[in-house]
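One chain of protein is taken out of this complex; the other chains stay put.
Letters A and B mark the chains in the order given here, with residues in each chain numbered from 1 onward.
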Amino acid sequence: MASDGDAVIDRHGFDALIAELRRRGFRTRGPVVRDQAILHDEVSSTGDLPGGWRDQQAPGRYRLEQVGGPELFGWAVGPASWKSEFFPPEEVVWRASVDDGQVTVTEPDGTTEPVALIGIRPCELSALDVLDRVLQGGRVVDDRYAARRAGTFVLAVDCGAPASTCFCSSMGTGPAAGSGYDLALTELTDGRHRFHVRVGSPAGAEVLASVPREPVGDGDVAERRGVLEGARAGMGRVLDTDGLPGLLDGNIDHPRWDEVAERCLSCGNCTLVCPTCFCSDVDDVTDLSGSVERRRRWASCFDIEHSFLHSGPVRASTSSRYRQWLTHKLSTWWDQFDGSGCVGCGRCITWCPVGIDLTEEVAAIRAGDRETVGDAS
Amino acid sequence: MSDTVERVLAAHRFLDGMPEGTVELIAGCAQLDSFEPGQRLLAEGEPAGTLFLVHHGRVGIEVHQSEGIITIETVGPGQIVGLSWASPPFRWQFDARALEPVSVVAVDVDRLRTELRRRPDIGVVVLERLASLLVDRLQETRLRVLDLHALGDDRPR
Partner (left out) sequence: MHGPLTPEPYRVVGRREEVGDVVTLSLEPCTDGASGTYAHGQFNMLTAFGVGEVALSIAGSAGTSGLIEHSVRDVGAVTHALCTVPAGAVVGLRGPFGNGWGIERLPDGPDVVVVAGGIGLAPLRSAVGDLVVREREGRGRVFVVAGARSPDQVLYGDDLDAWRLSGSDVVVTVDVGTPGWEGPVGVVTTVLPDLAFEPGGAWALTCGPEIMMRFVARALVECGVEPARILVSLERNMQCGIGICGHCQLGPLLVCRDGPVVPYGGVADRLLVERGR
């Protein structure tokens, strides 16, 4: 179903979109192939995008392969999520100079030109919404995140190539972008290579109006529907979210936590690739001139220091840390931020060195739920 | 109305919920007694022949050392003083001294034993109560062994 303002553009139109965003002062950031993975960098035209590449993902496995063909978005998601655009892995929060009993504290300028996210996947767009709630939706706002996030232009691309590790359908975050975008594209390759464009905001409409485009035809609508149906059918994994927060809360002493801990290396990879993990540490660094800077960097709840108190860590075992991570994502996140902390991108499964699969862990807990199967003793 | 042994016992926490006849049984082995501040209820090394049910005032369980007297534990109304009569060699392990004006019911434990053997139905309940009291004391002591205040903690403070 076409809505007012929706259109179809070809690759030249897409190039014109990127050019128009750059003309408007946006830093255009998008997916590129680097180090044998899809990462994010500045893109100035569609020629920078991963044309003709596919990814193969499985628990503990990620491979890119060049298959040729016109597709710019023939892959699912790479290891880098968009959170680092707004919440860098490391940054200086403040500097203080200590001089003759006087202390002056200054903050490095955190503002930048607004960014346009080219080709953000629906699951990742949902992840940004989750991060927004955490970092700028509470009583106190993380001003550094908010400054970078302000004025972001979102050019989303619906997902037509989910990986075996994907389960965005289960989480209600994909494969089509639902909201929060300025423009949402669906890549169509049947016959002619083109993009179905949906308009999500006045800013999106304005940018689209400045590029060559065609009206949406019945064939475009049908093909788009087919792409999304194919994506739903090709989704490699399922997570049953029915009553999930309560299920996990009621099974915090389930034996499965100890079983998964026998495989978990507590390496924290899952938290680094997760698009919503927001934990951070701070560290004060001094130099010989007497100035001090406080650096903030990503932290992981798999780090034994994460829960450290003077008398020791609260979560000393791998089992308790895995449980913290998983129950936080899928259960207590609801209590804290009124939503799920998981968007179904599957990165934690792909990038786990031993291939631990949270959908499998949840299924095992559901299967062994004492509430439903009765007392096994 | 002056206190009688029966009246004090009937109101004492130690006998709370005990079967009928218990107050009379214990009263038959007991008398009221009182101590001025500083006066000893019992002395380390002496034969343990009395169980005190504290009615008023606080009693310190104490031990002597070269630097002076150290109070190990304080016992107040509703609690009991004197446990060593329950276990060989039936001698007091510590001193007990009144820290305030103290009034007690002093129970002759030899007579109490005889009476409890005659009435095992009451005997078992009294022993259960005594065991529960000992467990409480043990738990409190365990908490102190943890030396909680010495543990580092970095709560906001």
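Just so it is clear, a residue touches a chain if its C-beta (ideal position, glycine included) is under 8 Å from a C-beta of that chain, and two chains touch if they have at least 3 such contacts.
Because the structure is predicted, anything quoted here is derived from the model rather than measured.
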| item | value |
| --- | --- |
| Selected from B:6, B:73 or B:108 as touching the chain missing from the view | B:73 |
| Which residue of A:301, A:330 or A:343 touches the chain not shown here | A:301 |
| Hidden partner interface residues of chain A, rising order | 93-94, 96, 98, 101-105, 107, 134-135, 138-144, 249, 252-253, 278-284, 286, 292, 294, 296, 299, 301, 306-310, 314-317, 319-320, 324, 327-328, 332, 335-336 |
| Missing-partner contacts on chain B, residue numbers | 58, 60-61, 67-74, 76-78, 99, 140, 143-144, 146-157 |
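Convention: only the chains that are shown with their structure count from here on.
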| item | value |
| --- | --- |
| Gap in Å, rounded to a whole number, between the CA centres of chain B and chain A | 66 |
